[in-house]
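Left out: one protein chain. Kept in place: all the others.
Just so it is clear, A, B and C label the chains in written order, and each chain counts residues from 1 on its own.
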Amino acid sequence: MLDLVSLRRDFHMHPEVGFTEFRTASKVVEILASLGFDVIYGADAMDGDSRRGLPSADVLEAAYERALRDGANPQIVEKMRGGYTAVIGVKKGKQEGPAVAFRFDMDALPVLESTDADHLPQAKAFRSRYEGNMHACAHDGHTTIGLGLAEKLADGNFSGTVRLIFQPAEEGVRGAYSIVQKGMLDDVDYIFCHHLGTNVPLGEVHGASFGFLATTKMVAHFHGVPSHAGASPEKGKNALLGAATALLNIHAIPRFSTGSTRVNVGVLEGGTAANIIPQHAKMIVETRSVSEEVNAELEQRVRNIIAHSAAMHELEHEIEVIGGAIPINSDLDMAELAIEEAKQVEGFTAFKVSDSNAMGSEDASFMIKRVQERGGKGTYMAIGTDIPAPHHHPKFDIQEEILPRSVELLHRIAKRLLT
Amino acid sequence: MLDLVSLRRDFHMHPEVGFTEFRTASKVVEILASLGFDVIYGADAMDGDSRRGLPSADVLEAAYERALRDGANPQIVEKMRGGYTAVIGVKKGKQEGPAVAFRFDMDALPVLESTDADHLPQAKAFRSRYEGNMHACAHDGHTTIGLGLAEKLADGNFSGTVRLIFQPAEEGVRGAYSIVQKGMLDDVDYIFCHHLGTNVPLGEVHGASFGFLATTKMVAHFHGVPSHAGASPEKGKNALLGAATALLNIHAIPRFSTGSTRVNVGVLEGGTAANIIPQHAKMIVETRSVSEEVNAELEQRVRNIIAHSAAMHELEHEIEVIGGAIPINSDLDMAELAIEEAKQVEGFTAFKVSDSNAMGSEDASFMIKRVQERGGKGTYMAIGTDIPAPHHHPKFDIQEEILPRSVELLHRIAKRLLT
Amino acid sequence: MLDLVSLRRDFHMHPEVGFTEFRTASKVVEILASLGFDVIYGADAMDGDSRRGLPSADVLEAAYERALRDGANPQIVEKMRGGYTAVIGVKKGKQEGPAVAFRFDMDALPVLESTDADHLPQAKAFRSRYEGNMHACAHDGHTTIGLGLAEKLADGNFSGTVRLIFQPAEEGVRGAYSIVQKGMLDDVDYIFCHHLGTNVPLGEVHGASFGFLATTKMVAHFHGVPSHAGASPEKGKNALLGAATALLNIHAIPRFSTGSTRVNVGVLEGGTAANIIPQHAKMIVETRSVSEEVNAELEQRVRNIIAHSAAMHELEHEIEVIGGAIPINSDLDMAELAIEEAKQVEGFTAFKVSDSNAMGSEDASFMIKRVQERGGKGTYMAIGTDIPAPHHHPKFDIQEEILPRSVELLHRIAKRLLT
Partner (left out) sequence: MLDLVSLRRDFHMHPEVGFTEFRTASKVVEILASLGFDVIYGADAMDGDSRRGLPSADVLEAAYERALRDGANPQIVEKMRGGYTAVIGVKKGKQEGPAVAFRFDMDALPVLESTDADHLPQAKAFRSRYEGNMHACAHDGHTTIGLGLAEKLADGNFSGTVRLIFQPAEEGVRGAYSIVQKGMLDDVDYIFCHHLGTNVPLGEVHGASFGFLATTKMVAHFHGVPSHAGASPEKGKNALLGAATALLNIHAIPRFSTGSTRVNVGVLEGGTAANIIPQHAKMIVETRSVSEEVNAELEQRVRNIIAHSAAMHELEHEIEVIGGAIPINSDLDMAELAIEEAKQVEGFTAFKVSDSNAMGSEDASFMIKRVQERGGKGTYMAIGTDIPAPHHHPKFDIQEEILPRSVELLHRIAKRLLT
C-alpha cells in the first residue's frame, strides 16, 4: 500500500518546473502501471504544438539528464523527451458506465525554498534537492492524491471508466490546453479538479470555486536593424522605440463596461550597448478578464498594438502565446454531490457548495469546458489546509493529513458516479 | 507710365493671403494686357489638384466677393474663382531667341498691421484695409517690380520671349508647384527669382542665395468612433490616443548622419468634450532637411508613423500635403551675370555672387528645378533693403527706392540674355 | 394661479446654459417674491470661487445683455451679473418644525434644437429662441415644478421651513458645489432631489436612484516657449510634447481592484503653425469611479502625471477643476416615504423604492452629502416621462402632464414631513 506521506516528500524533494516533470511523471507512470492502469503518456497524451511557454531545448535536455541521474525510468522518460510529460491513467470498471476524470497537476515553481529551522521540509529533511525550484503550490500533494486515488480504484469494482489526468505546467497556465487538444477529454462525462489550500482552512471543503479569470500570456519579439548610434543612427531600426510605444499603448487600452479587465506588460528587455541602436526587444504581456470574450478582445487589441508599434518603426515582430486560461463555470449539481460526499469523510467539518474566492487563473478551465461542450459536467473544488505562508512563498507548506482525506473524498465521488 | 510707389501702396492696402489674391491678380492681368502681353491666368495657369493648403470654399468665396467690392474686374476674376490666382504674362520679342522667366509672388500674411505712428504705412495712410492681413514680407514690392519690368519690355525690342510669372501662395510654400505642374516652366531657358530684404541692407545685391531647405508640410486627420467615456469607453476608437502616439514617435525620428534634419508637429487638435472618447484629431507636421532626398525620407517616415499610430487604435486617417519646397541650386554663371548687371545700376554699391544666408524654404525652388531639369539655368537673388522690423512682423516695411532699381536690374538681365 | 405649461414653454423658448440663467433666474425670483417667499440670490446664494467651469467674462456679459433685452428684471439681474444665478426661496411655516429642501436645476445645453415638424416644441411654436441652445434635459420642467411647489406652499400652513433651491449649471456638474460652500444646505434636515425621465416611463416613480459616479472634470494648460522649428528648435519648450506624454500616461493609469474606474482625455488642443514649436496646449480630462475615494486618487494621479509631463519638458502648467460630483447614497427611509406619497397621486401607477439605473453623475450629490453629514437625510428620485428621443438629443421632449403630478408629489412629501 502506498505511503502517501513518503510519496509526497519524495516529490517535494525533486521539484520539476513546467514541462520538465520527467522524474515525477516517470514515477507516476510506474505506479499507475503497477496498479493495472492503462497508461497513456508522452506524445500520445498531449499535442506538441499546443504546449505553451515550452522551455528551450537546452533547459529541457538538462532536466531530462537530471531526471535520469535521480532515478527516472529510462524506457519511460525516453518517450517524454523534449517536454512531453503528461500522464493519463485509464481504468475500466468491471461493468459499463460513465467516464469520470480527475485532474492532478505535477509541476513546481522557480522559488528558492526556505532553510529556516521552522520550515517543516527543512526540519524533517525533505527540502528541495533542486536548489531554486520548489513545490510551493501543493502540486506535490495533488500528484500524491492522484496516485492514492489510483490505488483505491485499482480493483475495478465499479461501473464505467476512470481517467486520472496528471498534467504538466499548470503554473503559467500552459499545459492543460495541449492535453485537451490531443482529445484526452473528449469521452469524459464528469470531471473533478481541485486545489489544496487557496485560503480555505483545514477541515473545510468548497464544492465549486468561482471567480477564475480568463487570461492570455504572450511574448512578443521585435526585430530591427542595429547601427552605430553616433555614426549612422538613421540606418538603425530601433526595436526599443517600437516596444516602448507598444507598452504605453497596451496600458492605455480602455476599460470595458462589459466586464472587469486587466493588462500588464510584465517584462521588457532590449538592446545591447549604449552606442548601438537596439536591434531586438522582448516583451511579455498578460491580459485578463472575467469574460472569455472580453479577454479575447483584449488579446486582439494587444496584438494589433504590437503589430503597428513594430511596423511604425519598420520592425519585424512575432507574438507567441505562452499561457492561457478561461473562466470556470462549475456545475452546481456536481458541487452539491461533492459536498454530500465530503460530509461523509471524517475530518471535514465545514462546507460550502460554492464560493467565489478563486485566485487568479487555472488552465483546468480548458478541460472542464471541453467536457461541458460535449454534454458532460464538472466542477473545480477547494480542499482546505492551513498554510504557514502564502502560495508561492519560500515557506509554503501543507498539512499532510489532508492527503488521505482528499483521496477518500475523490474515491467517494468516483464510486457515487460509477455505480 | 506706371507710378511704382502708388502701385505698391495700393497692393499694400489690399493684402490678400494665399490663393485669395483676386484683386491683386485682377490688377496684374489688366496692366499686363494693357501693355500688350499675352496673359495666361486662372485654370490655364495652374493645375488645380496640385495647389497645396487651399483655403476652404467659404473663405475663398468671401475673399472673391471682397475683391469684387474693391474694384476687381468681374470678367477677369470670374476665371480665378475658387482659388486660381496665378497670372503669367508672355511677351514675344521682335526676333527669335531664348525664353527668360522672372518670378514674382503676390500673397500677403495673416498678420495684424501696426498702427504705431512711426510705422510708415500708418503715417502715410496706406496701412492695410483688410484688418488682420498684411503685406509683411515684401510681396507687394515684388508684384510691383514685376509690373514695372513688364512696362520696360512692352516694346518687344528684344530677341526671344519673356515670361513674367505672378505666383499665388508663396507663404507656406504652396502655390509654385501647381504652376510647374501645369507646364508653365517647360519652355523656359533662364529663370530669375528674387526676394527683397532677407537681412541684406539697401544697396547690396546677392547673385545667388544658398541654404534653402527642402521641406514638406502635411496635415493628418485621424478618424475614430466617439463613445460615452463613462458608459462604454471600449466602444470608442480614440483619435487622440493615435495622434499623441504619432506625435511622440515623429519627434523620435532619429538624427541623420547624411544631412541636418528637422521635424515638428506644430498643431494638434482633437476631441470635443470631457466625457466623450475623441472621434477626430488633426495634426500639422513639418519636415525639413538640407537635402531633398533626406526630406523625402523624413516625409515617408512621418507617413508611416501616422499610418500605424492610427491603425494601432483602429482609426482611419488621411494625410494631405499642404506645402513643400526643395533646396535651390542656383547656377553660379547666372549669379555672376546678375552681379555684372547690378554693378551697372546706380544705387547698388555692394555685391556678392553668392551667399548662404537663405532663410527657411521657398517654392520657387520647384520652378528653378524644372528649368534646370530641361537644360536651362536659373538663380535666386537677394536684393537688399533696410527694414525697420523683421519679415512677418507687424512693423515690417521696405524702402521704396528699391522698386525702380530692381526693375532696372531685372530689365538689364533680360536684355543681356535676349540680345 | 400659475399656468405650469405656459411657464415651462416660456423657459423652453429661452434656454440659458450654465451660469448664464439670468432671465430664468430673474423670473424665478419674481415669482417666489410674489408668493411671499424670502428670496436669497446672487452672491448671497453661492460662493463665487467655488463655481466650476465658469464661462468667460465676455460670454457672461453677452448673456446678461440678452436677458435684459428679453424681459429680465434689471434690478434683480444686476445682482446676478458675472454668473451669480442661484436662487433660493425660503418659506417659514406658521409653526416650528424641521427644514425641508428641494432642488431644481435651471440650465440648458449647447444643443441645436430640432426643426422637424414632429418635434412638439416646433409644432406648438415654443422651440428655442436662442439658436444653438436647448432645454434638452428637462430642466425647464424641473424649474416649473419648483415654482408650482412654491405656489402650493405659499400659505405657510405647515410646521417648519421649506427651502426651494434653484441651481445653475448642473450640466457639467459645476454649480451645486458653490451653493453648498456658501452654507445654503447647512440647516437642512431633509432634502429631495429628482429628475424627470432618465429612462423611467410615464407613470412610474423611483424613490431612490443609485449608481451615480464620483467624477472630476479638469482643464490643464501647458505653457512653453515658442521657437522657429527650423532655425532654432532647441530654444523652444514644446507644450505638445508634454501634453501628448500626459495623455498617454493618463490613459495608462492602472485599473483599480477596489472599484470600477474611468479616465478620459476628451480634448487636446495646442500649437499654432507647422513651423513653430508649440507654446501652449490645453487638455480636458475626466475621471470617474463608483467610489469618491478612488475618484480622488485618480484625480491625484492625473495631477501628478500632468505636473511631471510638463516639468519633463520644462513647461509651466496649471490645472483647474471645471466640474465634479460624488456618488449619492440616498436614505432608503426617505425613498420609502416618497413612494408612499407617490401612491397617493393620481397618474402614478408603478413604483420602485430604489433602482440603480442612474446615468452618469449629478452634483446634487454635494447637497445630499452635506445634509447627511450634519445628521439629516435625503434622496434622489426619478419621476418617469416618456421621451421621444434620448436626453441631450435635438428632439428630446417631456410629457407636460407630469408637471402637476410632480408638484403634487413634492407637496405631499413636504406636508408629510412638516406636520
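A few points about this structure:
Rule of thumb we're sticking to: a residue touches a chain if its C-beta (ideal position, glycine included) is under 8 Å from a C-beta of that chain, and two chains touch if they have at least 3 such contacts.
These figures come from a predicted structure and were not determined experimentally.
When you scan A:59, A:225 or A:276 for touch with the missing chain, the hit is A:276. When the omitted chain is restored, the residue from A:2, A:90 or A:268 that touches it is A:268.
One chain is missing from the display, and on subunit C it is touched by residues 231-236, 238, 241, 245, 248-249, 252, 254-258, 277, 297, 304-305, 308-309, 311-314. Annotation for subunit A: contacts to the undisplayed chain at residues 172, 213, 215, 217, 229-231, 233, 238, 240-241, 243-245, 247-248, 251, 262, 264-278, 281, 284-286, 288, 322-323, 359-361.
Although one chain is not shown, part of subunit B still touches it, namely residues 248-249, 251-252, 254-255, 260-262.
The rule we apply is simple: only the chains that are shown with their structure count from here on.
Distances between chain centres, each the mean of the C-alpha atoms, put A farthest from subunit B. Taken over every residue number at the interface, the positions common to subunit A and subunit B amount to over half, indicating a same-residue contact.
By C-beta contact pairs, the most connected chain pair is B-C. The centroid of the Cα atoms in subunit B and the matching centroid in subunit C are 51 Å apart.
For subunit A, the set of residues touching two or more other chains reads 248-249, 252, 254-255.
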